[in-house]
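Here the structure comes first, spelled out in structure tokens, and everything after it is commentary.
Left out: one protein chain. Kept in place: all the others.
Going by the order they are written in, the chains are A, B and C; count residues from 1 in each one.
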Amino acid sequence: MNQMTKFGLMLGIICLAATLVLAFTYEVTRPIIAAALYREEQEALKAIMPEADLFKPGTVGDIKYFEAMNGPALVGYCLKVTGSGYGGYMHIIVGIDTGGVIKGLRILQHMETPGLGSKINEIRLGESEPYFLKQFIGKNARTISVGNGIDAITGATISSKAVTDAINKTVTEFMEKMRQ
Amino acid sequence: MKMMGEFVKGLWRENPTFRIVLGLCPTLAVSTSVSNGIGMGVAATFVLVGSNIFVSLIRGIVPEKVRIPCFIVIIATFVTIVDLLMKAYAPALSRSLGMFVPLIVVNCMVLGRAEAFASKAPPFKSILDALGMGIGFTWALILISAIRESLGNGTILGITISRSFEPPLFMILAPGALLTIGILIALINYLTMKWKAK
Amino acid sequence: MIMRILTPVLAMAALGLIFGVGLAYTLKIFGIKLDPKMFKLISMLPGSNCGACGKAGCAGFAEALARGEATPSGCVVSSEEARRSIDLFLGIDYEVRTKTIAAFLCNGGIRAKNKYFYRGIKSCKAATLLFGGYKACSFGCLGLGDCVRECPFHAITIGVDGLPVVDPKKCNSCGKCMKACPKSLYVLLPEKCYYVKCRSKDTGAQTARACSSGCIACMKCEKACPSGAVKVESNLSKIDMGKCKYIGRCVEVCPTKVIAKRG
Partner (left out) sequence: MDLSTYITIIISTIFINNFILSRFLGLCSFIGVSKNTLPSVSMGLAVTFVTTMASIITWLIYNYILLPYNLEYLRTLSFILVIASFVQFAEIVIQKKAPALYKVFGIYLPLITVNCAVFGAAVLNTDVFFLHGHAVPGSFMKSLIQGFGAGAGFTLAMLIMSGIRERLEYADVPRSMKDIPITFIIASLMSMAFLGFSGFKI
């Protein structure tokens, strides 16, 4: 009998102590992690919708979006888009005005192969915006697709198509849901 | 002095990556850039030192059959602490290291040292051994990531070092990593043979 | 705030407790006693189960050590003193290695048929590049004397049957012949030993067709050996010198006279 209690107690105590330390560290770091995420998100939102100063989060269906407000007026929406490229999923945030025309967009995270797929986010020397994403600005999200309006990067057709289709699909779905 | 011996051996004679060839998974997966390499090296060292201390503290009271689960719980605690701290204070690094920070728990080197050394030695010696091993692991990681980043991406720590040649993407991809570490170990074997022959 | 700390701690402690008790319970029901010698050996090994020695973790390596198949230096991770203490524990002092002499493992020579007529450079390495050499048996000796030239002590001469002969007095097991032979037909064996003069892993039929005196895996030696030292693995019989009691039944019983006795 004593072997069982010895093993059980030993493993139990170690787990108890370990989780105590972890729970404590988690409580300490949780606000800091949340703050860092929030800061990053706000900074991304600011980058794609410079004229808005307040972003009200909301969700319709399974699409997370922000209402971009400039004082009382609704300037447009920022949508969180998840695309699936060559190497894995990618997170994009895209700002559109009420009519669906793209004001700005940014790829937050992607797993494309470095050097090939990652060209969708590559910024040329002396420029501030990824050249591939520049093509989207000013176009209506519901009509864009590779070939009409957006030309894909050579050697990264799958990734370019993934970005374009993801935005197109999510914005069209979002606009319908908003109309109901 | 014997104690220094414990520390120094980790740096070269029993270097975890090149001599004992342990802890390969993070070494190859993460060494695409030097900043990743340093981040992973420091994180692994922190976990190694922390877990070695506690493992050698409780080495007497842990029954034989439940030894591995207990040691691995201690290591997991330190890994989660590193993971949380990294998410809080270095989010960019944490995102680029991605899944490989939790994977330090199963890094053969960490449990290997805990089992091989710390469970049979007093805490102070274990710390020295852990530090030696950790720094040995880090410099090996930095060397590999320097080679891979400079050849594959034309940059070192993000600063482009050469505009002239089109960097062979191969080095950043999986096969390049295996090739780099293979050739490095061969080179080191060759050098030690030559050095021993002298 | 307190609840957010309490719930995880209790959950994990409960998990730890369940696993601890579970393990102890299974140990009580299914536990078997590990013989003390193995237990001592395993505790002396680093226990990192890294597999770098090629064996299955430390338990596998300890078994190999106990059977004498592996030497403590095989464990890369363990420190110097650990290796010395294992040597002492096993009682065989590995530093002073028992005197070994090169043994040649092929019985073909003129008895093995040729695949084609070779008129190239008189070197085994060169001949092997051409479809594995001109002998019908791809494992067999080509007899072009790379080992003869390589041996610094001139201990190897080509015999009348076209096969190299090792002079035990001159050979001091430097291992150069092992590296020289492209078919790796040399192995360092103790002075007094039995060994199979063949390395062909082809099936019995193929070997018989290629060479009249190769190991055709007829298992007679395995059945005849009273001390169970002989085992036929992948069509080739292997003699385990650890178990061999120098009785010599295998030599008499072998139909193609492939097993040789030395010293």
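By definition in this document, a contact is a pair of C-beta atoms (placed from the backbone, for glycine too) under 8 Å apart; a residue touches a chain by one contact, two chains touch by 3 or more.
Just so we're clear, the structure is a prediction, and the values are computed from it rather than from any experiment.
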item	value
Visible contact partners (per top-of-document touch definition) of the missing chain	A, B, C
Touching the absent chain when the full complex is considered, from C:P164, C:P182 or C:G214	C:P182
Hidden-chain contact residue, picked from the options B:L11, B:L24 or B:I142	B:L24
Among A:T82, A:Q109 or A:T172, residue touching the chain not depicted	A:T82
For chain A, residues in touch with the removed chain	11, 15, 18-19, 22, 26, 82, 84, 88-89, 158, 162
Footprint left on chain B by the chain that the document does not show	21-25, 28-29, 65-66, 68-69, 72-73, 75-77, 79-80, 83-84, 99, 102-103, 105-108, 111-112, 173-179, 181-183, 185-187, 189-190, 193
Footprint left on chain C by the chain that the document does not show	7-8, 11-12, 15-16, 19, 22-23, 26-27, 29-32, 48-60, 63, 125, 182-184
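Keep this in mind: only the chains that are shown with their structure count from here on.
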item	value
Pair exhibiting more inter-chain C-beta contacts, A-B or B-C	A-B
Centre distance in Å when chain A and chain C are each reduced to the mean of their C-alpha atoms	58
Whole-Å separation of chain centres (CA-atom averages), chain B against chain C	34
Multi-chain contact residues (two or more partners), chain B	65-66, 69, 73
Residue list for chain A, restricted to those that touch at least two other chains	3, 6-7, 10-11, 14-15, 18, 22
Chain A partner contacts - residues on chain B that touch it in the complex	32, 58, 61-63, 65-66, 69-70, 73-74, 76-77, 80-81, 84-85, 87-89, 91, 95, 152-153, 167, 169, 172-173
In the complex with chain C, residue positions of chain B that touch it	14, 19-22, 65-66, 69, 73, 108, 111-113, 115-117, 119
Interfacial residue positions of chain A with respect to chain C in the complex	3-16, 18-20, 22-24, 27
